[in-house]
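With one protein chain withheld, the remaining protein chains of the complex are depicted in position.
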């Protein structure tokens, strides 16, 4: 059994890693850290896990973590992860970082996050469908939630060199903002509402730009605007993609089928739905060509906590340990 | 024009008082206080009021408030109001207190709230349908939200001496918990959920007991259990009332029609709905007799911020100033 | 008093007209028609109106309607309205049609709706902020809900000739789909979800194209994609507007302030919120320039049933009868 540790296990991504790992046939959750909750039972805060694990939160030093764990998931905020990662990595301990710290080229990271990087190095961007080379790494940078949906929605068109410009208009459930109450997550503010934010300058845009440019180095016009909708989980991205030449819906269908052949977690079911991916690791994609405007509307749906975070992290772990990509993750959505 | 002040105007009840007062034909909102927001425009926090008032939050002393206002609504927490009220009251200034401080007999208050009362005195309990004598008062204690719905649901049966025991199972929207984010109001916690709390010992029970005992001095068995449901506004109270003798639904209908004759804000529309009272000052009541168990199920629906707080406060103000009870309040619900 | 009739009064726009008209100081709701409910009390289906009107649904012939009404609101589906309107109009009876039948040039209408028009004629497009000439008309075509928010979001930039291309990504509450249950309105389908539909070919696009082209005859690239979000009321439109020259947020602010000077129902409060317009006739607009991409993100928020339908219809009525535009409509949102 692979022994897994989670640094910062008391938040939503920590809870979701545990929800998925308790039923993973090859993994044993070995430790869950939390500074403020050390000593308390994990199922006391993640109450749905009552009966599934006896772990208590701990706060061990890096040496002990390395000694006890074969893999460590780092689920702490950006800017903090970079202080943990170098001390956790060694030949026997793989690290999957769910923060933003290793996703971007260092210079871009420092500019976008306005921080000096304490541990500048290159890591694979763990969007498995695009970066199977994660399999060979000790450290993988798990992608952001918005970029996962946005990049997957546009990748086949980018790889074909067909994109002239792309506007990603994304709608996320509020769990993406974390487990701590805030004005945005206050029910009377978000229920019966939709809250656009960081209209032109969300940090996740840099990931989208980086990854689409790996597919098409000439791609320039990429816009991203996120909104919070009154749902707990899920991100729907509406990608308005203007193409260099007119495409029919059939052209797009053929391109996407080819690109995502053998990618078990990408489905092309027509217009996608958050319901059909809720709690699961799928990215469902649909599209329709707008011939009049040389536009293709591409829609992608993911569960932000699964494919957008913890599920994808386990998908990376599977690869890194030579397991089948779907191991422990082949779970249908909880629908309706 | 009646000049009105609001002490503690930045919360939901303050906002709701202003929403209703800006269109009241006989009232001018004169001042809105907030310690932390003094100097800032009221419409900056109550953004739906943009264009309706130019007020800025202030923090004047009691003397100035008395001088500028004909009526003062006190919308601060219990335990705090008792420090403001005595300094605001004078022959020319009426006070309507929306806190719990003057609703109960002092000795009961001190026990239930575990506080010494800084200003022990008698005030009318401003449930207008039961206490028209509020018209003659300088100080009125505006009822709690849960008690408003619960008392109105049972009053006709209590007044007829028919109640053997009553269980009030109430379901409230989350706005009753106020404008500050909390674990309970955090969208992922309350959406797709229902949160029971203070199962046997909610403080509002004391108001229900007091008022029903004014109608039937022998009434003893009164239980109250509240829940929060994923709605912004509204309280539905399901009163399971066991009667001393079997009643038909027709008997109950006759009793309630008689009791609420000439009460413009009580309607008997069949099974009530939060939708049909949303944003309005109505209390809608329905019922069905369960002959087998000597039980009558009575349902009442109110908007907790209107009939359960600010609307009822204005209803009291209307009476206290000799206006028609419905003045400025005769507004249909915003449905759907 | 202006005597008002509503053709097709049992739906949401009918209910909303009545909700607003019962408190309009210059109007008396005179008749409400419904074929299937004739003889039944209006407040039996619009239960929030209990106590506000004694009307019963009727089904009179056009002659009687004309005789009894000074103004008739037509709230029947597109393709049906065109059969009523010509019989209702006369010198003494004004008509405001809430359907799509008179909004577009006839040839465009016939193509977009795939129908022969039974009553081809020109009518003013009653988006009051752009078409004050509605004041002089006997027939006004009330705008569609999506176009109202989309056109107002872009009009100042279009009028200034600054738009290169515009993508309107709109998110609507489900009440826009009407009072009849459907798969989309089924709670388990839309709650915790967002449903994109008619991705490239929604009929409302034709209204947006028509009206923006009245402001800038050279405007070509206009895209529109709607989504349903889990809210009852409200439309947020995110307009991604690519401009011919780079603009700062300050430039845009100046342009919009100037354009909407003296338009009481357009506010510029920063990032808008559905909450702040719920139940009201406002269109709140905010924006942010994205200098890197020559993009301006403009956001508009309306209540689809008020400014997007019945409120705007009454705003038109006010103009047509020489009343102040805000008469009976100067109501703040029911927030939270």
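The first chain written gets the first letter, and so on, giving A, B and C; residue counts start at 1 in each chain.
Just so it is clear, contacts are C-beta pairs under 8 Å (C-beta built on N, C-alpha and C of every residue); 3 or more make two chains touch, one makes a residue touch a chain.
Since the structure is predicted, the reported quantities are computational estimates derived from the model, not experimental observations.
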Residue among B:117, B:240 or B:263 touching the omitted chain: B:240
Option touching the unshown chain, where B:23, B:138, B:210 or B:225 are the choices: B:225
Touch criterion as defined above, residue of B:26, B:216 or B:290 at the omitted chain: B:290
Contact partner of the left-out chain, one of C:33, C:175, C:280 or C:293: C:175
Chain not shown, touching residues in chain C: 12, 174-175, 179-183, 185-188, 190-192, 230-232
Where the missing chain touches chain A, by residue: 12, 15, 19, 22-23, 46-52, 175, 191-192, 232-233, 264, 267, 269, 273, 275-280, 282, 330-336
In chain B, positions touching the absent partner: 167, 169, 171, 173, 188-189, 191-197, 199-201, 221-223, 225, 227, 229-234, 236, 238, 240, 271, 273-275, 278, 288-290, 292-293, 295, 297, 299, 336
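Basically, only the chains that are shown with their structure count from here on.
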Degree value of the rotation bringing chain A onto chain C, based on Cα positions, nearest 5: 180
Central chain of the complex, centres being mean CA coordinates: C
Interface sides of chain A and chain B: same vs different residues, half threshold: same
Reference chain B; chain at largest CA-centroid distance: A
Euclidean distance of C-alpha centroids - chain B vs chain C, Å: 36
Chain centre separation (chain A, chain B; CA means) in Å: 46
Multi-partner residues of chain B (each touching 2 or more other chains): 12, 175, 191-192, 232
